[in-house]
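Please read through the structure below; I'll follow up with questions.
Excluded from the complex is one protein chain; the other protein chains are retained at their positions.
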Amino acid sequence: MELYEKSAFELSEMLKAKECSAAEITESVLGRIGKTEASVEAYVTVCEESAREQAKKVDEMIAEGKELHPLAGIPIGIKDNISTKGILTTCSSKMLYNYVPPFNATVMNKVNSAEMVVTGKLNMDEFAMGSSTETSYFKKTKNPHDLTRIPGGSSGGSAAAVASGEAIVALGSDTGGSIRQPSAYCGVVGLKPTYGSVSRFGLVAFASSLDQIGPIGRTVKDVAMVQSLICGHDKMDATSKDIAYPDYAANLKNDVKGLKIGIPDEYFGEGIDAEVKDAVMETVKLLEKNGAEVRKISLPSTAYALNSYYILSSAEASSNLARFDGVRYGYRTENYDSLIDMYEKTRSEGFGDEVKRRIMLGTFVLSSGFYDAYYKKAKLMQKKISAEFSEAFADVDVIATPTVPSGAFKIGENMGDPLKMYATDICTVTINIAGLPAISVPCGKTANGMPIGMQLIGGHFREQTLLDAANAYESIVGGFGNIPKIV
Amino acid sequence: MDYEIVVGLEVHAELNTRSKIYCDCKNAFGLEVNTQVCPICMGMPGTLPTLNEKVVEYAIKMGHALGCTINNVCKQDRKNYFYPDLPKAYQISQAEVPLCQNGKLEVMLDDGTVKTIGVTRIHIEEDAGKLLHDDSFSGSLVDLNRCGVPLIEIVSEPDMRSSAEAKAYLETIKSILQYINISDCKMQEGSIRCDVNVSVRPKGSDKFGTRCEMKNVNSFSAAVRGIEYEAKRQIEILENGGTVTQETRRWDDVKGMSISMRSKEDAQDYRYFPEPDLLTIVVDEKKVAELKDSLPELPNAKLKRYVQTMGLSRVDASLIVESLDRAALMDACVAIGKGSPKSIAKWILADISKYMNDTGKSILDTPLTAARLCDLVAEIEKGTISNSAGKTVFEAIIAEDKEVADIIAEKGLSQNSDTSALEAIAKEVLAANEKSINDYKNGKTNALGYLVGQCMKASKGKANPGLMKEIVTRLVNE
Partner (left out) sequence: MNIDIKHIAKLSRLRIEDDKIEKFEKDMQSIVNMVEQLPDIDDTLTLDVNNAMKLREDVEVTDKYTREQLMKNAPQVQAGCLVVPKIVD
């Protein structure tokens, strides 16, 4: 078994036992990138040199006998919308093709202070808008399980890198499912933390009230380790919650005895493939057999989640993306004859069609005379959806649903039809609207061999409950399988 | 037809906090371009605002000063528009729920009458950067130092009926900002700016006319000129049978005219929505009350007190009130209760102000305490010393840091006000000057002056001149 195939936890133990060096781990991952990146295309930027330097530094620290963070020396890939000082941060957009932030996102300060090894910046849908990573200006990332299929999105590069062994763990961001959906498609574990638990400072905003950074890994334990590292109050982010956060990884349990699992009918209805429903229900039964209690619950407003989501996220996006005007950073059009001309050309040439659609939708719903009909209604629906979840969590500990309605689709299959693309978020957007944590874990495969994901949703700041349940499930099934062969 | 002018004002005041409103950059004016900036106020991708607590406190203080209701639970909203001086392409402001609302302000006009102007709201927001134009260069230059400087916007009701009322309102607002020390109020640095809404209507009408908003009004005198110009322009339109169109106009103070910027149809669509990067602002009610208690007596109340209860003239009262130092000295003297307020005011506005102007010193930095000023005024009023001796005492206080009584004694400045003693001197002098008495009696009135002068001389200058004149006049007419 190659080092790149191992989990962060295993590698951490090996480093501690001096069974391998950080340099060897980094070389193994860089070697894997060298071998498979041409096919997978997960990275926008690979940081070979700085990764090697960092690994060397960790080895020196180990040699000096320094006390190190469990994640020291572990390679991590970073979604390209997380600001990295001195490293290109493009959001996979032509608009930021040359943008190098002069500062680090708060999560990067944490990653760096833990002495992790940053392997590079991962591809994504442009400005995180999309469900397939096909809207990236630079490249189309492939699903490691089938290179003709999409890896999901928007954190498609993050999920594909972890699934293919091009990274041990990765950071993604999730606004409507962007961590969980690609994790499900790529057969890895992805956690969307509670809104306010991970600082958004330095995350290039798509929809500020919904965005959250979270970890992707091949095991639940790895995800717990990274989440323990990145969570916490940050005074630079006014929306970050100032509470005590547990060490999820240290506390991780693996039994589900007495765990109350809610099954909402609304997530198993029309539009969800039968094989997906079956796979999720079988997993639930397995958990029941191991001591969990299963009960039916109802979340009646689920049907309106997608509508509210597209109104709220697009409204915020239209404002958040207005700053890209070619004045202070990024792309500027070459020929212009006035300020307005420069603005319009820069933005029209710098943004792709999907981003333009969302900006225009957001501008429309906020424009004079329409605010009450769209934005306000969506906000009221958000309130209702949140209330329904609160009610549900009075009776259950977690809620189990499919993560996505089907397995990964073919590249290009949904590009012509935005609504069909948006529908792949149907099971995940609700969770962002309610600000809840949710994890996607692999739970079988479709008939054509593509991974299926189960989503476990928890109450606010109940990440431990989710990780414990997911960890128990992982031990019951004996792990989530090997890294696919990539040909 | 007679017309009435209707004016409403939106005043923007920069707050003198140490740091900016949403980041910890220094809040300072006049430093080298683009050196007081950071990724946050430059609107770099991924940055987030954090609200400065002092901005909220200062705005609440102003709210209290203007008698507003304080919305201690409120939020911020984004106002979206594209302009190179606005890095995020939205201004974080307050739309739906301002921090303060429904206030009123009493202002005293030049003739001493008091007028109440409604204050619609006060909200907090961020300032934008600056565009620099240089004819030698084909583009415009952007300096972002001012981005994120905290502002309060004070919106009045359309309650003013003349440019003079508007001026009084603006001066009162400025004076309050200075009194509660939340703004530097440096007009030349643009720390107070205003937008002026003007409409006209036939006198007696209770319906408002169509208003025009005038931007770029950078001084109070410009506001006066702008209002007068705009009212005249609108009246001319109406007199010629036209209609005023609702629009935004730009005041050009050099040319003395306003120019149309955009019509109502082209009005910007700011697409306000709640700022998602900030949560609810909740200020503890106890804190709100504390801020109210922390306010000093406000200048408009002080002005009213000086004029209405102390009998000062409107002009003298406002000259004292407009300076915190002068007002502090005045109030300290009045509290001691020695010497008439009118005389104290005269001293403050004449000799003391002259001394301060000449030396550039503050009254607080001199040995002239309120107690000494009261003593000085009281001695003059009692007649112990003459007015001119008073000036000598004043100079000696400053120079020698001594008590009034000691100075009078040392310098022998006290004047004789003992009627019988003065009469004795006068009788002696008159007896030796019969010729002059006859001259006086024959109509040479200036002979009286000569006689009084001789008496003063005989008293070695220590006689109370007023009293001496009285005595001499009585004696020669007997």
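Things worth noting here:
As written, the chains take the letters A and B, and residue 1 is the first residue of each chain.
Basically, a residue touches a chain if its C-beta (ideal position, glycine included) is under 8 Å from a C-beta of that chain, and two chains touch if they have at least 3 such contacts.
Nothing here was measured: the structure is a model prediction, and the numbers come from that model.
When the full complex is examined, the chain removed from view is found to touch A, B. When the full complex is taken into account, the listed residue touching the unshown chain is B:N34, out of B:N34, B:S340 or B:S353.
Screening A:L15, A:M225 or A:V327 for touch with the missing chain picks out A:V327. Touch with the chain that is not drawn comes from one residue among A:Y99, A:Y137 or A:F409, which is A:Y99.
In the full complex, chain A touches the hidden chain at residues 98-100, 102-103, 235, 238-239, 242, 304, 306-308, 310-311, 318, 322, 325-332, 336-345, 347-348, 351, 353, 356-357, 359-361, 363-365, 367, 373-374, 376-381, 383-384, 418-419, 422. In the full complex, chain B contacts the hidden chain through residues 17-20, 24-27, 32-35, 37-39, 42, 50-56, 73-75, 82, 84, 97, 131-133, 137-144, 250, 269, 271, 278-282.
In this text, only the chains that are shown with their structure count from here on.
Chain centres here are Cα averages; for chain A and chain B they lie 58 Å apart. Within the complex formed with chain A, the residues of chain B that make contact are 39, 42-51, 78, 80, 82, 84, 87-90, 142, 269, 271-273, 276-279.
Chain A contributes residues 81-83, 89, 91, 96, 99, 101-103, 105, 200-205, 207-209, 235-239, 315-316, 318-319, 322-325, 327-329, 339, 343, 363, 366-368, 371, 375 to its touches with chain B in the complex.
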